[in-house]
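A single protein chain has been omitted from the complex, and every remaining protein chain is retained in its original position.
Order as written gives the chain letters A and B; numbering starts at 1 within each chain.
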């Protein structure tokens, strides 16, 4: 089965092409094409995963490009991480395809939406089975394109336009890092293939500095895609896209690609402690930074977006503290519960036609399916015991603790508290209390939307049990089996960490309950709206404003500066030359008096001078 | 028959001129069809050559060499010297350029349907231009090259000056003056080489300069070699264009009629790159090696300078014009890297930018025809009325900013791959250009197609692409994607050329 894994990304590509050609005619039945093809992908992915349990890594490729003596290959690889990612991506994509059928109903460009979804899924699946950095980069950019197109799907909205542009450019800044890192690695090791790079790094063929430099450059690429500080601002803005897109791209798959990249380049990172520290520190900082912003946001999708940024920071922290399994594990559980949360949020938005949580409330009774599912997602992300997020988050905390970096551990713990708090703030504001506005027509979403949510809901609960300290670390054992560069840290996991994590998240939940549901504590107890703290958080630490004032402005100024060079120096030089020629011409023409006798005189004296010169020197040309 | 093939290929457009002579100038339909059809033989022949080359046949079978001009048997010099032969031949690189020219000519001819006056004269000049362009890539000696080079100049001047937009005369004159200057410098180089070496055959010159051991009419000193190379750099730098010799092409890009800009950006600028590679690298490889850092620096300057300027333009054509400057920087970067991947990247960029620029300018023409403006502040929301055009415009922009899967990425990647080997720091600075390219292209294209409808769009009934207009767009896009996905299709024909250049760089002895 594994030798046929290449076909998995092709299904969505076919769907994309078909819909481009036939979309106009198919209208809303386009959905069936999209759903069918992603279903094929899902089935194949499951088969491949099943195969991977029993057989070793499969890798193949063929020559793609020849540069002198250098051969660049293209192919695919199925290892544990790839196989797992294939299933996650195709599953979430399939569910989102289904969900969108209900959510996007009545949209004029329905088939275009499905075509874009197909393109994105193709790119994402291609990304995860790439066996080398160059191919990964190719799909990495295509994923960005898919994201760009889908964010800008409502192209007539000014915000969507800006958000799409921003997403593309911000991620591209990161991509250039990856681009440079990849090329440097190529010249150092002579190959783009992962195994060749790891081998060279492991055998000490690369200098310490070069490993650190390339690892950091690659991490910059990961920062762009995964919305790590300081390249995070595009991700919340990306919520301008349709909600299913947010679930698929900006929660479960593409933003996790950065984490996936670091995970798949993990052997390189692990050779450099500096790079690891940077990854861990960036992750921890992003986790708490984004979580703190999430505390005060009022747009349901933006809260979720900041929580995504924060959770991605968690994953980076895990990887940076050598918690390879923890990072990948959290990537998986997060994909499920965050997709669930987004889909549920979409269902809420579908019902009440607003995204402002201040205008919602009391929806628990109206949305009998969405409500509980949202609660499951919230519990999972908050790290409440027995839900999937609990196990993966615990694994991360353990990894941070075992790595010995207690400050980062503390940050992670605080971020966990924040997460529980703002998620339940969101939950209580939306579902508890009384309806804010008379919304008689609030109704549950159709089955095409609720079924995918149900599936994800189940996964959000059970997916944690593949790797628990109680029932065995099956996932971790499998992921690291046979991989010489990875060792599954079987370090002891202190029980008190699990306890602390539970207490912290419960504290967050209780605090949120007291403030937003019971209202025993005033909402303004730590500085109400309008206070400085609130303003800073609400305006996301003014990161956008800062970028606008610094980088964007600087680019503009440079542009103007260069245009002055163009206009005055370059054009000036040119007009100087043409001006001189013109002046000379004018002077010449002024000498033309029309007096034949004058001409004759000049000609005569000219001849005389020549003759004298000739007589004196005997001629220049011998 | 085989040896006549290239001559037929070069001069087939002239046949079209003959046919056009017989058609009444008022018969618009017939003139336009004749004009379009006259470009087809060249296209068919070059496709035939390409396919037979891919099929493994030897291109040298097609070369032709006839006695042409003899400047007498000066004293006791070898009677073979001071002769200019009529010699045409192709190698992989030239074949690609010929194919590019033929394809773009046909597509530009299709795009010329929108020309609204004096079609007959237009198409005659157009076909003459095509002959010149085709000849430039096949000429085997510098004099013949120069003649074809000049043949492109004159029709282009009139095409810009007569059928262009508002400030067309000014654009045409600055085109003529700059290129005339470039030609003059080129002519000096050719004459010096011819007078000293007694031949203008490229291969022979390359042998004489690099291997030596041939007694010359007058010796060429080391210093003179550098002088000649720098003169070549200036001559082709005007064409390419290299900063600071670029201002003329901004005017041309903005003022010339869109089909001509397609050819101009697609082929004429590429003659500069072709000349640099063929003559600069081919005849003076060792001197080129010493200047390579300067060339790479110029490349980075071009790349960033064009990108920053494109960022602040408010006229879409200006954005594209500066983007051409910026993209030609990548050619220079590749050449400056002076290794296989760099040179391959440069050549890829030459072809790829030709296709992409042609696509974008075709769409510009379409939009301008419908909306009567391409000023960004007046546009916006074109996706409402012209979803196809907008989609293709976005695709073109994506290709231009180097999205993988399209040709622009491959060339950018290889050029940077090359430069990172020779000069990582410079390459790192240049890589910033990748970001800025994305910024300015998205700003411009999204400004036109996304968002609310602009003033000029709202007030007009704007229709989308029609069937005939779809042809160039789809053909170009197909080429762009094919090269992007399967670059071997280009790199295979180039293999020999690049090997040859690399041997030159490594030094004949080694």
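In this text, contacts are C-beta pairs under 8 Å (C-beta built on N, C-alpha and C of every residue); 3 or more make two chains touch, one makes a residue touch a chain.
The rule we apply is simple: contacts and distances are computed from a predicted model.
Participant: Absent chain per UniProt: "Aspartate carbamoyltransferase", "NADH-quinone oxidoreductase subunit K", "Formate dehydrogenase subunit alpha" or "Sn-glycerol-3-phosphate import ATP-binding protein UgpC"?
Facilitator: Matching "Aspartate carbamoyltransferase", "NADH-quinone oxidoreductase subunit K", "Formate dehydrogenase subunit alpha" or "Sn-glycerol-3-phosphate import ATP-binding protein UgpC" to the record, the invisible chain is "NADH-quinone oxidoreductase subunit K".
Participant: Just list which of the chains on display the missing one touches.
Facilitator: Listed by label, the shown chains it touches are A.
Participant: With the full complex in mind, choose from A:54, A:520, A:592 or A:617 the residue touching the hidden chain.
Facilitator: Of the candidates A:54, A:520, A:592 or A:617, A:592 is in touch with the missing chain.
Participant: May I ask you to list the residues on subunit A that touch the chain which is not drawn?
Facilitator: Residues of subunit A in contact with the hidden chain: 592-597, 600-601, 604.
Note that only the chains that are shown with their structure count from here on.
Participant: Between subunit A and subunit B, what distance separates the C-alpha centroids? Give it in angstrom.
Facilitator: About 37 Å separates the centre of subunit A from that of subunit B.
Participant: Which part of subunit A faces subunit B closely enough to touch in the complex?
Facilitator: Residues 63-70, 134, 137-139, 141-142, 145, 152, 155-158, 160-161, 164-165, 168-169, 172-173, 175-176, 179-180, 183-184, 186-187, 555-556, 558-563, 566, 569-571, 573-574, 578.
Participant: Mind listing the subunit B positions that touch subunit A in their complex?
Facilitator: The touching residues are 177, 243-244, 246-247, 305, 308-309, 311-312, 339-341, 344, 381, 383-384, 398, 403-405, 409-410, 413-414, 416-417, 420-421, 424, 427-428, 431-432, 434-436, 438-439, 442-443, 446, 449-452, 487-488, 491, 495, 498, 502.
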